[in-house]
Structure formats: structure tokens, C-alpha cells
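One protein chain is absent from this view; the other protein chains keep their places.
By written order: A and B. Residues from 1 in each chain.
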Amino acid sequence: MVAAQQIRDVNGRSSDAVARQRASSIELRGLSKSYDDVEVLKNLDLHINAGEFFTLLGPSGSGKSTILRLVAGFERPDTGSIRIGGTEVVELPPNRRNVNTVFQSYALFAHLSVRDNMAFGPRMLGWKKDRIGQRVQEMAAFINIAELLGRRIDQLSGGQRQRVALARALINEPDVLLLDEPLSALDAGLRSQLQVELRRIQRRLGMTFVFVTHDQEEALVMSDRIAVLNDGHLQQVSAPQALYERPQNLFVARFMGHSNVFPISARASDHLLTPLGRISGQFGAGSHVLVRPEAITVRAQPQGDANHFPATVSECIYRGDFVEYRMQCGAARLTAKRANRGEPLFEVGAQVSASVASAAVVLLDG
Amino acid sequence: MKSRRLGVSLRIIWYLVLFFLYAPLFVVVLYSFNDANTTTHITHFSLRWYRRLFGNAQVLDALKLSIWLGLGSSVISAVLGTMLGYGMYIHRGARRLAWLVWIVYLPVATPDILYGISELGFFTDVHARFGILRPGFLTMLIAHVSFQLPFVALVVYSRLVGLDPELFNACRDLYANGWQRARFFIVPTLSPAILAGFFLSFTLSIDDLVISFFTTGPGNTTLPIYIWSAIRKGVTPEVNAAAAILIGGVFAAATVAMVVQYMKALTRRQRNALL
Partner (left out) sequence: MAEAVASRQATGYQGRFLGLGSDAWHILGVIMPGVLWIVVFLVVPMLLLVGIAFMTNGPYGLPEQPFTLDAFRQLAGFGLLGWGPGNLLVILRTLWQTALATLLVTLISYPVAYYVTTRPPALQPILLLLVVAPSWSNQVIRAMGWMNLLAPGTPLSTLAAKLGLIAPELGLFPSAFAVTLGLVYDFLPFMVLPLYASFERLDHAQVEAAYDLHAGPVRAFLHAVLPQTLPGLLAGIMLVGIPAFGMYVVPELLGGGKSLMLGNLIARQFQDASNWPYGAAASIVMIAVTLVGLVVLRRLSRRAAGGVEVVL
């Protein structure tokens, strides 16, 4: 664990020596890739800032791993350009790009010890033995695997292997680190722990991380910015807060787990008609509305709010730190979430009034 | 299926089968120590057939030839077979190489008598036409390599299939070029498989009779050929002695292999405790 205080390595030097500022931006232009007539990516444009923790988020088959493999160099795009730190790299094989990958299956060399796995990249690059030895020690201390250096890979647990894979990649001081669903094989507790740790390491090193996952919660926890992909197309690229609170289309809203999504049946200059009822306000373009559960207030009587709808409570789910109400509201089913401040709960079947401010209503494209 | 009667009858069958399996070999060893010159009467224990055997220059020459043949052919097939197995793995998605499987399995599926006589025809023809490859050691070697190759290739191939395919990409990701990948990853990972292939080839070579018989020339007698010719004239205890040695050798090698396997399966600590 990278703790708040300075970690000293074998030679007594502080671990700031490990944190070299080295990062590059990534520019993808017009990227297309097909496998056996299946078009996985078509004309994709994406820009990743230097030093950013950038996440590619999407369901299986959305193309997120393909993008990663193209940046790493394991695949060649059919068309398009890939610039890392301003340099075009499409023609370069992976071993000539200053990019390293943490694989989903870790891909550690079973016939080498942890130390030799970490030293692999530097050896191939021809670093001097002294420097390799020193850097291995530093990196092992930094990632907190110093006591594992002499072990063989089959003696390690899942979490330990993940750390070794990370150390093996980072020791080469790449401009960009690519991570292909590295936490998917771990159990929930370990995952949460490592999510935070990875984020800390990235901040410490100031390196550009490109992270692939299908878990939207994971993406929200770790990222500076997130790109949501579906079927090879970018759906939205935003910071976590904007992505969650202001999804731009139906796919993103559903993928982020939002439940209160309703089609707009009619619109006028000052209101919208939805299965929920009438929502006043001036809204931009869009085919659906999203009302986040946290933005809905549930009261026994309407209290002069702009948008209030009569509803019947169908379920009341007490989750300890918050309460969730599932309600039947007109033709729609509405979910509301409220922090538990000790107020009395509404019972099933109670007639209530659900209200939401117009500003909290998000418009979605289809 | 857990009735006791079934259990008992299974056990009886098992022991009967074991007896059946080891009786002929046991008898060979038994008769090799038999003083009498016939196979029907056991007199007393004697080592005279072994003494005769070790004084028999022909047998020793045959043994030497078999070993050289085995080593030579195994080295070549280890190299070629590994390359072939590796190539099969790398290109296993390629549809245009589908015929490769047939080529590789052909030597495995061909009965050795067919193998032998087609080689005989081939080498005779080649010798008649071009004057090279007179039937002898070289022709045997060539034939042996050709039937050992697929086994090595298959052993190497199955080892590769068991690997995480991303390991190859991991090497490139960590800046290894083609040669470095081969030297630091592929060869170390494959070396147990290559060794297994080598031993398998050696065993196949030492054991072979029919193919060697039809591809050899005058003066090039392998041990199995020697035993074969001797038996045709009638089984003598001396032949039994030679056979017993071969049996002993095979079982010794098998025991060593088993012990090695067992040791490998132990952890380092257990190993240190044993030794």
C-alpha cells in the first residue's frame, strides 16, 4: 500500500525518486479496425490528455479492448493514426513504443521469479545490471511487493500477481500505461482496495493511464475522464460527475445504471409530456428524460413545487444509510432515493407526492 | 455400482490382468537366469547366458549402433519437431494450413510394415538413379527422424496450447524483439517439452524393428534386428538374456522418470527435506 508518508527503499532514498514525471498525450484519429469482416471500430477520434487517468468503459464487444491493443501495438488499424506524445506510432511494433500493458490475465512468465519478471523489460532494453537491480528494488518497495521478489509466480495469490504485473510494466518508465481490465479476476474486497491504490499510484507518478473496464462503478471511482463505448462508437466522453449526472443519451444512461428514464410523448415551448406527467421548464433537444432518484423528493402532500406527481408507494427498501422508494406514478414506475435522516418511512400503498426540480431533469438523445 | 460382489470381482479381474501383463516379461527374465538350454525346464540359477552375451561382439555392436541411431535421430527430430510444433501453434488459425494436420499425423497412423517397405522401395530407387543413399545407417536415420518428428511436434504443440496467448504479446510489450523472445521466453518455457520429445524419440528409435529392418543395409544391425534374427532361428536363453537386459533398461528408465516427476511435484521445502 502506498501510504501517505515517504517510503524509503533499500538504499534509504525516498520513493519520490521513483516518481518520475513522464507522461504523454494520446491522439487517435479516424481509427478503423475489422476482424474477419466484422467492423469493430469505425472512424474513431479520441484525445487523451497527458497525465490523465482515462477509462474506456463499455460492454463486451464494444471495442474498448481493441482500442487498447491498437495503442499497445498488438494489432494494426485498418485506417487511422495513433499519436503518442505527438509522435505517429502506427508503423511501430510494440517493442518500439514507449508504452506498457498490464494484461487481464497478467501474462506473468511462469519460468521466472518475480524479480526476473520485473527485470525482463529493462534487460531487453539493455540497461546496465546495476541500474536494473536498483530500479527493481525501488519499484518493489513502491508497489509494496519487496518481500515477494524471490518467489515464483505460481506461489502468488491473485492480488499479488496483479501487483507484480503492474510493477513489471511500470519499471520501464513508459509514457503511457495501458490496463486491460486488470481487476476483473479479483474478489470484491480486493478490487475496491486496488482501485484506490491504482489511483494513488497514478497520481503519484503523474503518468497517463488508459484503463479498460465494463464496470461503471469502477470507472467512476478511478478516472479523470471516461469514454463510454458501444459497438465501436463513442457515446460520451466526460468527467465522472458529468457522466453520471448528465448522461447524453439513452445508452449511457442505462449503462450507468439509471432507472428513471422516460420517453417524451409531446413537447411544447414550456413543458414536456411524459408517462410520469407534465414537466415544466425549457429544455433542449432529446427523446427521453432522466430523473435521478437522488433528485426526487417524496412527501405526503405536494408543497408548491413546480413538478409534482401523485404516486403510490409499491416498495419501500430500507438500505441502512439510505432509503429507496419504488412508486407507481401515473403510467410510469419511479424510483426515489433519500438519505436516511431518521424520518418516518412511507408504507407500501401510501399515496405520496413525488417532486423534482426542472433543473435536475436531464434530456437524453435516443 | 457399489455392491461388494462387484468390488471383489473387479479386484480379481485386475490381478488376473496384471498377471497376464507381466507373465511373458517375467518368463523372459526367468529363463535368462536358467541354467538349462531349453525353455521347458527350470534347473538352477546361472549367469552363463549373460556372460556369453557380454562376450558376444555382435550384440555389443548392435547395442552401440542402436544407441547412436537413437541419439542421432532424436537430436534431429527434437530440433525439427520443435520448430514444426511451434509453427503449428503460431499459425493454428490459418485456414490455408489445414492440410498440415494430415501431414503431421501421417507417420503416426501408418502401420510400420507399410512404412518400412515404402522406404525400401524409395531408397532402392534413389540409389539406383542417383547413386546416393545406399541402404545403411543413414537411410535408417532418415526413416527414424521422419516417424519421430510428429511426436515431438505434438508434444511441443500441446505445451504451447496450454500457455496464456497473451504471454507472446507481453514479451513484445516489454521490448523483446523476435530473437530475444525466442531465447528468453519460448525456449525456456518449452525446454521440458523438448526434452520429453527427445526422450520419446529416443525410445521410439530404440524400440523400432520393422522400419529399421527394411531400411538397413549389410553390416548395420540394430539390437532389435539382432534379436529378431536370433529368434527366427529359435529362441535361446542367450537371446532371453539380451531381452531381459532391454526390459531392465526400460523399467529402470521408467522408474527414473517417475521419480523425477514425483520430485518435481514436491515443493522446494519438501525436496530439501528429502535430500
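The working rule: contacts are C-beta pairs under 8 Å (C-beta built on N, C-alpha and C of every residue); 3 or more make two chains touch, one makes a residue touch a chain.
Everything numeric in this text was worked out from a predicted model, so none of it was measured.
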Identified contact with the non-displayed chain, of B:F33, B:W49 or B:Y89: B:Y89
Sole residue of B:S46, B:S118 or B:Q180 that reaches the chain not shown, by the stated touch rule: B:S118
Chain B, residues in touch with the chain not shown (by the definition above): 1, 3, 6-7, 9-11, 13-14, 17-18, 20-25, 27-28, 31, 38-40, 80-81, 83-84, 86-94, 97, 100, 103-104, 106-107, 109-115, 117-122, 124-125, 142-143, 145-147, 149-150, 153, 165-166, 168-169, 172, 178, 203, 206-207, 209-210, 214, 224, 227-228, 231, 235, 239-240, 243, 246-247, 250-251, 254, 258
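Just so it is clear, only the chains that are shown with their structure count from here on.
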Chain A to chain B touching residues, read off their complex: 72-74, 93-96, 99-101, 103-105, 107-111, 120-121, 123-125, 168-169, 172
Chain B residues touching chain A - in the complex, by the definition given at the top: 164, 166-167, 169-177, 180, 184-185, 188-189
